[in-house]
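Below are the structure tokens for one structure; questions will follow.
As you look at this complex, bear in mind that one protein chain is not there, while each of the others sits in place.
Just so it is clear, A and B label the chains in written order, and each chain counts residues from 1 on its own.
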Amino acid sequence: MSVALKDRSMLLQKEMIASHFARLEKAPENHEPVVYTFVPGNLVELIRSFGALPVLPEINALQSGMRKLSGDYIAEAERLGHSEDVCAYVKCDIGMLRSGNIGPSGTKLPKPDLLLLSYTGCYTFMKWFELLREEYDCPAVFFHVPYQGDGVLEPEHREYMLRQLREQVIPALERATGRAYDEEALRERLALAAEAEDHLVAVLQSAKHKPSPIDGYFGTVYYVGPIFSAFRGTPEGVEYYRALHEEIDERRAAGLGPVTPEGPLNEQRYRLVVEGPPSWTHFRDFWKMFADEGAVVVASTYTKVGGTYDFGFRHNPNDPLGTLADYCSGCYTNLNLPSRIDMLVRYIREYEADGFVINSVKSCNSFSAGQLMILREVEKRTGIPGAFIESDLVDPRYFSTANIKNRLESYFQMLQARREGQHA
Amino acid sequence: MSCVVGIDLGSTTTKAIVLDEDGAVLGRGITNSRSNYDLAAAVARTEGFINARFGLIQQRLEATATAEPVDRLRRAFVMEQLLHQLRRLEQLLLDEAAKVTPAGLRAPFAEAIREICRRITAEEEGRFRQPPILRSDFFRDAAGSAFMRIAEEVADPAGVTFDRLVGAYDKCIIRAENEPLDLDFRDHIGNALRRLGHPAGLADAVEYAASKDLTPAATVGTGYGRARLPFAKEMIRSEILCHGLGAHAMFPGTRTVLDIGGQDTKAIQVDAQGIVTSFQMNDRCAAGCGRYLGYIADEMNLGLHELGPLAEQSRRCVKINSTCTVFAGAELRERLSLGEKREDILAGLHRAIVIRAMSLLARSGGVSDQFTFTGGVAKNPAAVRAIRELVQENYGERQLNISPDSIYTGALGAALFARRMVA
Partner (left out) sequence: MATPQPERPLTRAELVAWARDLYDDLDFTSVRRWLSEHPGRKAGGYLPVYAPRELLHAAGFLPVGIHGGGDRLEIIRGDAFYQSYICHLPRSVIELAQSGRLDMLSAVLFPSTCDVIRNLSGMWKLLYPDVYVRYIDVPQVPDPAAAAHFWEGELRRLLHDLSEVSGHQPTDDDLRASIAVYNEMREVLRTLYRARQERPWDVPTEELYLLMRAGEVIPPEEFLDRARAYLAAVEAEPHRQRDNSRVVITGAFCEQPPLGLIKSIERAGCYIVDDDFLLGNRFLTREVSLDGDPLRALAEAFVHNELRTSVLYEGDARGKKRLMQQRVSEARADGIIFAAPSFCDPALLDQPMLRSGAEQAGIPCIAFKYSENSGQFQQFREQAGTFSDSIKLWGGA
């Protein structure tokens, strides 16, 4: 395999991100409008069709976590009166804001011209943007994505979303950008999105192979970065996913495993499914605990928060607004608990997993409330034991290495003992 | 004989189990955990072998004599160990005395040290001549309390003050504890025999035991929260698995294990072979661990071992709402000020700690028959009663197993894993 091809997707991603933040830094002087929104239910194609640049505070927060800045930001927010009990993403963002609003790439983040509050699967989003609205004193538009309480997108709920898009969101974007809604531009971007999604799904499903050429959690978190943030519906995004797809195909053909921070994981002893977001502050340490035991993650639910594409959904340029509603409704955080269990069970079966791990994060009630029940239900339905560990998104105080390592090691030994018992 | 060893480095104590080639327990060793893990493991292992050798002596004498001479020999042996360690401690203290400033204090300091050690030796010799009483076997505990007490008498506020003496002790006890050992069976058994006046019949059994080769074929270690256990990676097993297997070995009908330790609580489900099928741990929150009772004991100015019996006297269990240790003290004080009886509050506190354990059990999959309860808290009668009641209420009839040796559960499991390796 040529070195150029192997590194190409990583290089592309680095370039994309760097140029995006550079552009954001210059946005005020270039009069490029900036729209803040959330990863679940992000309407990037729509935002960009207005010539605006998207900013995703969640991604800023997780990047701050990975760069070990979040501890200080959270402390700052708590000094300002925020409770220790609430979501660390919000506190990290407020702290970052109050500390000069220097983003994770070291450049200053522009103020929002509009807060597009996509209320998709997380109550805290509402409070987050109410807080940011006070900080920035800027317009906000509320996009209510009804929760799939009964496990389906109800026609009336779809109508409600379409109406909001037509009557609230699009007019708000028009006001914030000074441009008219351009449906054709939107359609073009939706077509590009669908193309990227095809490639992404191929990458995700490559993990069905043994050995898996990807890590479906730690590695995939990098892979979904572009499509969950500013690059779905862009030509650069398509280029990235095409390159990634080729690389992964090559790895699979060569029988190679994913590249981890400790080197390639070709000898894979355990195939796992993971539920829950990762701990960003201890990302590498956490990954290492898996890789050291020869454990590769073959599928995860967290990598679907910005959209669930591997069960058939694609952005459809022929129904521009309807497809946005469908997309938003299907994001993982908007699915009801029974559907989440179904997804986990399906992944365990389709990807032939040996076990599953639930990482329960203190910050996120949307994910965490009910995970103990998910643990038991999935065990019941698949007959496979699950591991349950607790940490946090970006609050470094809540990652206890000894605690987590102990539980994971015990879990792997348990799986091994079961295997031996089955062959005995 | 080909034996195997399992070592469990706990947070408070380090345990070792020696198994013979048939998998029967040959010896048990226990010592207080210390900062040098290698040493703690070595001491526990050595204690285990010593215990094994005494077991062999016992075996040899089985046909002919009663337990009495072996127990006396054991006491004599422990006495020799203690005196040896005391002499070593004295040497370290004298080294400290030689460095004391002002220089004028050095001679009186050394004399004070010698006096204290003389008196401790005299006390121990006196104690040896009396019938045995229940006390901690750990040198640190025995020496520590004696040293403090005698130092108070010997100290001179104008010169060799109590604080100086205690300061020197604190420094030296750690060094003494963390030094490599030279305590071997043969080293002390001779002295012990001599102390007893070479009783007839023992020498032969002692020789048999002393010459047995107990080099282990495999040693497996376990322990929680250690960044580095002093064993090769493949010789380490998680303490959850060791605990499950150990409990199962003690009570083969076990399907659910609850361990309430000082620092953490584990709920473990095992299958018919003793392999763990699911587990839950509480290792972040003191509520539901032995530590909780420790805080309560402190608050009430009682010894830990007094809590259970006092709680047992309760006729009316007070419902305690906050299981959080941080508030336990406050809630306790409030109840007392409202006129509630101590034993009733204690009964409520015991129930509270057990309720946390019940949640953990529920999370891990419930309580199946048989149910084995291990850990320090298993010795607490009030806690055991609360467990019995709550299991009955929530799961129905379950056989409750508690072993007096439950503190060795993890080490036993580790030893059994070692056995599988050589089988």
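Criterion: a contact is a pair of C-beta atoms (placed from the backbone, for glycine too) under 8 Å apart; a residue touches a chain by one contact, two chains touch by 3 or more.
Computed from a predicted model, the values in this text were never measured in an experiment.
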| item | value |
| --- | --- |
| Which residue of A:I102, A:L131 or A:V259 touches the chain not shown here | A:L131 |
| Residue of A:S105, A:Q168 or A:N316 in touch with the missing chain, whole complex considered | A:Q168 |
| Touch criterion as defined above, residue of A:V86, A:A191 or A:V259 at the omitted chain | A:V86 |
| Residues of chain B (touch criterion as defined above) contacting the omitted chain | 284-285, 319-322, 327, 330-331, 334-335, 355-356, 358-359, 362-363, 390, 394 |
| Missing-chain contacts mapped onto chain A | 80-83, 85-87, 90, 117, 119, 122-124, 126-127, 130-131, 133-134, 137, 140, 142, 144, 146-147, 149-150, 154, 156-157, 160, 163-164, 167-168, 336-338, 340-341, 360, 362, 365-366, 368-373, 377, 390 |
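The rule is simple: only the chains that are shown with their structure count from here on.
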| item | value |
| --- | --- |
| Chain B contact footprint on chain A (complex, rising order) | 372, 376, 379, 385, 388, 390, 400, 402-403, 406-407, 409-410, 413-414, 417-418, 421 |
| Interfacial residue positions of chain B with respect to chain A in the complex | 224-227, 237-241, 271, 273, 275-281, 283-284, 363, 365 |
